[in-house]
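Selected chains only, in their assembly positions.
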Amino acid sequence: MFKKILIANRGEIAVRVIRACREMGIKTVAVYSEIDRGALHVRLADEACLLGPPPSNESYLSGEKIIDVAKKRGAEAIHPGYGFLSENPKFAKDVANAGLTFIGPPGEVIELLGDKMAARKTMINSGVPVVPGSEGGIENQTQAMKYIGEIGLPVLIKAAAGGGGKGMRIVNSEDEVASAVRGASSEAQSAFGDGRIYIEKYLAKPRHIEIQILCDTHGNYYYFPERECSIQRRHQKVIEESPSPIVDETMRKKMGEAAVAAAKASGYVNAGTVEFLVDKDKNFYFLEVNTRLQVEHPITEMVTGLDLVKKQLIVASGGKLDLVQEEIKPRGSSIECRIYAEDPKSNFMPSVGKLELYREPGGPGVRVDSGVYEGFSIPIYYDPLISKLITWAEDRTSAIDRMLRALNEYRIVGCESTISFHKMVLKEEHFRKGDISTHYIQDVLGGATYEESSSPEDDFAAAVALTVNRMEEDGKVRAQAVAGKQKVNKWKMAFPPGMNRL
Amino acid sequence: MMTYYVEIEGKELAINVAREGDKYIIQNDEHDTSVDLFKVGDGFYSLIMEGKQYDLYISNKDGSPLIDTGQRAFSARVMNDREKAITKFAAEAAVGGALPDLKAPMPGLVVKVLVEAGREVKKGDGLVIVEAMKMENELKSAGEGTVKEIKVNAGQAVDKDAVLVTFE
């Protein structure tokens, strides 16, 4: 096993990796930007090294600097976390060329799976179901029309090098085809320097269900119980759960085996995730492979009892996974709520600030993976994730109720957060029944992401506390004015030390 | 007995209060009760009122207090008699006033200004796009009015609460 590794990330995922390393006796080197000098991942690391100014491309995206630090500090391997350089094939190759270990799949595999058209072709060839559409790319309206004839409208025109919705067009009617093909291709060309596009059937109200895979260098491939990540806003997951409320033992096995086939077809190594879309008849279709640890990996850990980060480290150091596929089974149910520094009242607008109050929930079945602490100022430069709140319980309903309990214990003052949004969803009937899709927020909530959850009784209690507080403050001010320079503090004087009564 | 006016989410409550030993007498139209408010720590209070217990956090950082009930957090306004009178006067004087200034809700980068001076806007019209945390956020008009001045340019970095647009 490694003696020392570098973690090329920040926030909760850097903390997560540091914790795994500490438990395995591996020393950690943190890297940070100027604004992150006091960040939690720095405070928990054994060593820490400044990369540069706050913007990502001068710090966390600077592969060269990071490799340089790793070599200087004698780190044997680099864990990229998620985001930043984690799915950058060049970085993975550079790390390997520098004689270090990249904790993830080889650069070539990242490259192959990053090209969505190539990945799609690979999946078709190895029998993994894909969304109906073109086998390879399309070049013009005529080709597009041919596929539309086969699969019917609506369709999606997508960029081969795509990501983040760029170079993507939804086509609802035939007269939109020509401009969609032209538009998608030119947008892809300007965004990625690669104008290749392809066509796929646009699924109505699909579910997003994904399979965690784990592969070592000794030819062992494993799949894990599915994660359902259908609750999304702006195409970004906000609530994930495992197992999915609609997947049974048979479907789990079928999806798992498809994911392993995808892994084998691409020569996959280390942890990864095969994402599928699932239609209302429970047909599943390959979407893409995320060639890294997912944000939502903890729910898989909660239901299987296996530590995915530790397994990543074992695989990267050449170790063998001694798992038995049949024994990787879900026990109970786990949910993750992503707590973002965003205002659900204002369409999830980022809301940064200093965490004046920050108290996490605790007790049975609650896990908090966070990268902040009370007093920390959330920087504007990076992803506004404060923490991931994860609960586990015997069944789905208990896990939801436990999550509500934990959300009620969670206290954050200093920035807005998505806590109120999560409470709203977790109490909502369709969600509780498991009747969800990626269009949940639009279709079920009607786009509303905030509701008043306070009672008149709570409001009155708040008003009473504010009134008494204000009265005592006024009394203090008056007392000081009367006492002049004597520095009398009536607020304190009124009560003997140790007495906290107002 | 003193009277305070508490504004919570647009609703105003008038509350009479007096200290009585280590408790407080609270009176208004609906309530007449003795409450126990205990300071648990910096900003933290435990209120026991009519048997119920409330775990509250009050922040006074920015002038107007913010209160967190565990169920939700919101800004409130507390006025004594004198302040109440002043506010009433000011409100009467400002009937028909302009829209409040548009301020940056967070630090960020101005990506685009969507209006110009003199433009009439309706509630919900886009005014300025600000980028923060890699996301673009369109700031919208809070009501009807006419743009007086644009205070920023595209490409400019702005602090929280920087004035972006003023209205006539």
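The letters A and B name the chains in turn, as written, and every chain counts its residues from 1.
The rule we apply is simple: a contact is a pair of C-beta atoms (placed from the backbone, for glycine too) under 8 Å apart; a residue touches a chain by one contact, two chains touch by 3 or more.
Values in this document were obtained by computation on a predicted structure and should not be read as measured data.
Recorded composition of the complete complex stands at A x2, B x2, labels matching the chains displayed.
The rule is short, and it goes like this: only the chains that are shown with their structure count from here on.
Separating the CA-averaged centres of chain A and chain B is a span of 32 Å. Partner chain B is touched in their complex by these residues of chain A: 234, 343, 346-347, 349-353, 356-357, 380-384, 408-409, 411-413, 420, 452-455, 457-471, 474, 499-502. Partner chain A is touched in their complex by these residues of chain B: 2, 4, 6, 8-9, 11, 13, 15, 17, 19, 22, 24, 26, 31, 35-40, 43, 45, 47, 49, 52, 54, 56-59, 61, 65-73, 76, 78, 80, 105-108, 132-135, 137, 160.
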